[in-house]
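Please read the structure below before turning to the comments.
The complex appears here without one of its protein chains, the remainder shown in place.
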Amino acid sequence: MSQLDDDRLFPTEPAVRRMARDLYEGVKDLPIISPHGHTDPRWFAENELFPDPAQLFVTPDHYVFRMLHSQGIPLEAMGVPREDGGKTEQDPRKIWRLFAENFYLFRGTPSRIWVEHAFQEVFGVVKRLSLDTADEIYDHIADCLTQDAFRPRALFERFNIEAISTTESAIDDLRWHKMIRDSGWQGKVVTAYRPDAVIDPEFDGFTANIATLGDMTGEDTTTWTGYLAAHRLRREVFKSFGATSSDHGHPTARTEDLSQEVAAALFDKALRGACSAEEADAFRGHMLTEMARMSLDDGLVLQIHPGSFRNHSKDIMARFGRDKGYDIPTQTNYVSALKPLLDAVGARPDLTVILFTLDETSYARELAPLAGVYPALKLGPPWWFHDSYEGMMRFREMATETAGFYNTVGFNDDTRAFCSIPARHDVARRVDCAFLATLVATGRLAKDEAPDVAYDLSYRLAKDAYKL
Amino acid sequence: MSQLDDDRLFPTEPAVRRMARDLYEGVKDLPIISPHGHTDPRWFAENELFPDPAQLFVTPDHYVFRMLHSQGIPLEAMGVPREDGGKTEQDPRKIWRLFAENFYLFRGTPSRIWVEHAFQEVFGVVKRLSLDTADEIYDHIADCLTQDAFRPRALFERFNIEAISTTESAIDDLRWHKMIRDSGWQGKVVTAYRPDAVIDPEFDGFTANIATLGDMTGEDTTTWTGYLAAHRLRREVFKSFGATSSDHGHPTARTEDLSQEVAAALFDKALRGACSAEEADAFRGHMLTEMARMSLDDGLVLQIHPGSFRNHSKDIMARFGRDKGYDIPTQTNYVSALKPLLDAVGARPDLTVILFTLDETSYARELAPLAGVYPALKLGPPWWFHDSYEGMMRFREMATETAGFYNTVGFNDDTRAFCSIPARHDVARRVDCAFLATLVATGRLAKDEAPDVAYDLSYRLAKDAYKL
Partner (left out) sequence: MSQLDDDRLFPTEPAVRRMARDLYEGVKDLPIISPHGHTDPRWFAENELFPDPAQLFVTPDHYVFRMLHSQGIPLEAMGVPREDGGKTEQDPRKIWRLFAENFYLFRGTPSRIWVEHAFQEVFGVVKRLSLDTADEIYDHIADCLTQDAFRPRALFERFNIEAISTTESAIDDLRWHKMIRDSGWQGKVVTAYRPDAVIDPEFDGFTANIATLGDMTGEDTTTWTGYLAAHRLRREVFKSFGATSSDHGHPTARTEDLSQEVAAALFDKALRGACSAEEADAFRGHMLTEMARMSLDDGLVLQIHPGSFRNHSKDIMARFGRDKGYDIPTQTNYVSALKPLLDAVGARPDLTVILFTLDETSYARELAPLAGVYPALKLGPPWWFHDSYEGMMRFREMATETAGFYNTVGFNDDTRAFCSIPARHDVARRVDCAFLATLVATGRLAKDEAPDVAYDLSYRLAKDAYKL
């Protein structure tokens, strides 16, 4: 009574399905390279037991709670903490029952596949979640969570993760990464340099963050040159904790390549909190080019994740804070936006800039044509709302003909939901094998080449592009 | 020699096709819920015979006459009336022959399926329309149209329509709805509140319309508060004729939530015909939020149909007037446009705002992410040019993974072509069953769940969302 179809996500025509299955057999057990994501390094540092099923599957997973919320269920009922410390549901079993009762809402969504994959492969649960089975499944998972085999490091090893990257703020003290290193545990958990808090003049506490950056580095970050030097030093510290990439989550893909004088003046203005919205945007855009120049020196891969309208609901932002499922994709232009950065460094084959998008219309129109010619550019995998069967298939269908496979970088799970990592990589491998089998069946790829491409997409490209 | 394939619109792989067919068997005979459309209530009020085949299939159907026109056939030749009362073709048989001769133009279009479905299921015509068969088919349909069994109410019952909504202007006198109610006929024909004529400062005769609104309600509609009160009263009158929804066809999805002072000042300006284009747009945007607030009180579902560039051809508008096939979709932004309304009322689970679009790029990027989190939002079905096999399939593929099925509201036929109603619902049911069968075949939905979802999409969701 498994909820998982062995042939899920494969083409329906039997001969093509067999081909996809054969390709998948060749890659399904490859180690996981997870070069970009948001797991908590504290898990691997402390290796504590996870608290309960609701804390693992519901309360921290914005894919899950946003769907229940969309049907009128208050975030409080799912235990999402309030900014004012007000009352929220504390009984994990009640939260679990709410999840179970509304599990039908996930029909046809990737969350359904991720949850059922984790149920079966991580916890051995093969029944479908519903109000009828809620308690039984809760008890079973809760019992598992008391066992050493379900501690973070044990799961890390069971998941066959060869390398995983977390993401930390430029002014994070990286204490959990230190603790992992000091522990002697051999799991490869690296950090990534995310400097939004000290690059975005509109970030909460920007000026204070810059001061912290100064304290951490001993540089005078009230000056433009000191500020840049501080970035260089922090990047080195991050590299010492394994970082091979930086990551930038700006509202748009805008880049600038300003003169140092103009940039310095903007930085002064930003420090004084005097930037207009336009100036803040220009400063963020210029800093992408500065980051790219630093990458030429220190080798960090530059990731750009643009185009999310963060915290769209004023009310939810006020009551619950950031990252509560209210980030909405927006139209994103890349062609003129990236030109300043590309004119500066796009021709450099020793630089890797990985572009992501939440605007699928840019795949065939902008991103594949750009990545299909600029030596420095590569395309990241389908991101966030598009990390799904249809989303991945559209990406391959719209990007491959112009960018090919070798200007892409394999899969990112980009998740904070630890147990979904094997599920997400499994989905990606299945979809890629389905796509490749279809190419072979329609004479667009030779049969003997497909296994190589499947290996590249499942493992090698991510490892190479991110230098892991 | 039927022109209709019994398995039309189902997947081609035999096993998946069987699954789609089984699902379809379970829903094909469900009653029709038609919660949004443009049928003429006069038909059901007077129950007169339809005049002739050309008047039923050609002259009033903009899908049909725009295609012939695109190949150089003047609208006059299809009997479309001129604004100046000038000469147009009056012989229905001549118009019919023109349609027949050019019927090949509809190859691959939904109109072809709708027409052939109506021919066969309504009139028993199974030959293909061509110049050879034009007269025979004309005579047969013309003969049918003389029979009581083809009167509007008889067809309504034969079509198994459980409830249908027409759409009337806020200042319509609803006489036909009165006549239907007074007739004692049991067919459920309700109205919907469409106030564009008294909300859009750029609408023909706006100021006069506002005066009429005052006359109809006894409110002083020269004042902002009187104007709002008049809306409330008209909504109550519409509700007394069964209305469960309002509908708003604005050029953009812009909303505003202005202070009452600013709104009142804008209204004054609008009454004086002194609004700039920007101010008119702001006023329309603010009125959507006012309408939403009234919905919180009176329970009407709010529908937004934005993004059509109406009457694109200056010449056709001058000679033939509105709604002559020259409305063209435009790019439509929802994320920032809807924010004021959503900040005001988006969190309310007791409100239903149904969003439509003519810009398919917004499905995955904006609409599904918005409807997948805001309690008040639901997604309307593919609209107008997208009410078709490919259009519906793209909607499901692009919206489902993020919004799920339960933030959608089933099907709207949105038509003024009465005989196409069963055809359109049949297409929607077939496409949904095809989509669901594909989900099952690819392990994205359990086989035992699919019939429930098919039922929901074909019947329950429309009935529930529109409170019919």
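For clarity, chains are labelled A and B in written order, and residue numbers in each chain start from 1.
Heads up, the rule we're going with is that a residue touches a chain if its C-beta (ideal position, glycine included) is under 8 Å from a C-beta of that chain, and two chains touch if they have at least 3 such contacts.
This is a predicted model, so every value here is computed, not measured.
**Student:** Would you indicate which residue among B:Gly72, B:Gly85 or B:Gly184 is in contact with the undisplayed chain?
**Tutor:** Of all options in B:Gly72, B:Gly85 or B:Gly184, contact with the hidden chain holds for B:Gly72.
**Student:** Of A:Arg272, A:Arg444 or A:Lys467, which residue touches the hidden chain?
**Tutor:** A:Arg444
**Student:** Pick out the residues on chain A that sit against the missing chain.
**Tutor:** Residues 11, 13, 15-16, 333, 335-336, 339, 342-343, 346-347, 349, 361, 364-366, 368-375, 377, 397-398, 400-407, 438-439, 441-446, 449, 453 of chain A touch the chain absent from view.
**Student:** By the contact criterion defined above, which parts of chain B meet the unshown chain? Give residue numbers in ascending order.
**Tutor:** Looking at chain B, the ones touching the missing chain are residues 3-5, 7-10, 12-14, 66-67, 69-72, 104-110, 112-113, 128, 309, 312-316, 325-326, 328-331, 358-361, 385-386, 388-391.
Simple rule for what comes next: only the chains that are shown with their structure count from here on.
**Student:** What is the distance, in whole Å, between the centres of chain A and chain B, each centre taken as the mean of its C-alpha atoms?
**Tutor:** Chain centres of chain A and chain B, defined by C-alpha means, are spaced 40 Å apart.
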